[in-house]
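The other protein chains are all here in position, but one chain of the complex has been omitted.
Showing chain A:
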């Protein structure tokens, strides 16, 4: 099958408008005859389910958590971008479009990204109308801040809880539809397979996680909004339950999986503390507005800090290496995430890391300069033109607390250190996956009737996502793209009638699920699911992590293949099928992570260039920056499943054309 991205003709700024104007519609009286399934209730899923419910379709929404409000979008901290130009600093739709394409290292589709920038303003309008309490200034208007990879202030926020407030907004819209009976909600349900009839997506098999019952649900279209696959690394900033299963199951049913090797390693997370660690905690990128990143200039200082003989506050200004400001003066601490992460790794690999853990991996994020400067500004604003040092520090800390209070508190609870007094210790961690299910311009996968939205698709962020863009994409897909494109698809379904579930297709899909569950519960192994998940995570982090090379990636492919065989032989899953069984849930998810992990390594291997988050050590310039190969790799790599041997997956290429942006080397210097 050839890949048709279905990008509309015309000038970039007119494509979406023209396309929308010519999509087919479903009349209001026909919509109640049509069923739509939405899997996942994060920003993309909740907004899609709410919008389609408002329109009058019968919507069934599924989440594995105990409430749709708990989807992991809730944890996004820093903000959401929109080209409103409220700060009058030269922002525009074109600039947001340009920044996002450049930030993605010229590996995203122009038309999709421009559409994202076009609807960004509508998202803010919609959220405010829903009662989302964004931060405001004293004039009562919305406040903005800066994020990495931009030189304007276009990020809207609600303290360090922007994702929470946006998700609760979408959840309120979804709750309204549930209350009105337009959406039927299935909490604590996990999708375990897709059902296809005559090649089209026609339903899902889901497990009721409380009773263990295997359920059949049919629909005329299925939307997958199940998030990203960062948990393939075991340790990540994702929630414990975040998984690839829904996306992977549709892949196995024929949906191509695009750019799996594009993973975002976020520069500012709390470093690892020990072997029992279950997850990593992000410290929002917004902190890089105010914090300066550094390590000691002298190795002996770094050693003394690790040995506990020296405190960071005792290191003189001239003995600190603010390496981002040194290497990237134009953007400084606000370079994109992939650049900041690699720079931290470079310093730590060179022996300047400051964390006293197994790997010495950690750098400082220091707020002392900001506390002083903002304290002074606040004193002046209050009419005190001769503040004492104590007054300055006190006012500065208050300023920082108002902006980042919850993040500072979170840091202190985890580390037992007070970041108002001593710099935060941070290190990169797996955070977001740009790769995902391949979709066309309509967000439809290679399976007709199966749409994919939010982090679960591959579409908008290229090889690196800019901060505050994930929330934007999730809501854009759910509120402003899918309602149009899904309706266009459903226009041909008004005569179809209810899809029956007592058919051989549903029988087969249900059998696949039950066989898999029975296998795990009857396996005569001795090792826990987590044992294998951690082993997979180790391979992934060491060989498919921040720095990759041909040898490591080849080894990873083989090691994961071997690990997968051992997993099936040795895993032990307690309990039974007809009860709440978290170990069984984990086993089914890890089985899919194993296959995905292998494909990620294969994708990294074939991509013989460095771009964004994909850094192949063989392809870098003299200063250690990524070296793209636009001649040979300016394509989306979309993989087609060919049976349980992942090595047999077939790569298809969608060539990327840059008509409206001049492709260039990414430069933040």
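Assume a residue touches a chain if its C-beta (ideal position, glycine included) is under 8 Å from a C-beta of that chain, and two chains touch if they have at least 3 such contacts; residues count from 1.
By our rule, contacts and distances are computed from a predicted model.
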Hidden subunit of the complex - UniProt protein name among "Glutamyl-tRNA(Gln) amidotransferase subunit A", "Biotin synthase auxiliary protein", "Sorbitol-binding protein /mannitol-binding protein" or "Succinate dehydrogenase/fumarate reductase iron-sulfur subunit": "Succinate dehydrogenase/fumarate reductase iron-sulfur subunit"
Residue, one of A:131, A:329 or A:497, that touches the chain absent here: A:131
Contacting the left-out chain in the complete assembly, out of A:187, A:226, A:341 or A:378: A:187
Listed residues A:5, A:58, A:81 or A:161, member touching the removed chain: A:161
Touch with the omitted chain, as defined above, among A:350, A:580 or A:665: A:580
Interface residues of chain A (partner: the chain not displayed): 47, 50-51, 54, 65-70, 72, 74-75, 84, 86, 119, 121-122, 124-142, 158-159, 161, 163-165, 168, 171-173, 175-176, 178-179, 185, 187, 210, 237, 239-241, 273-274, 276-279, 281-282, 409-410, 413-414, 416, 479-480, 483, 526, 528, 530, 572, 574-575, 579-580, 582-583
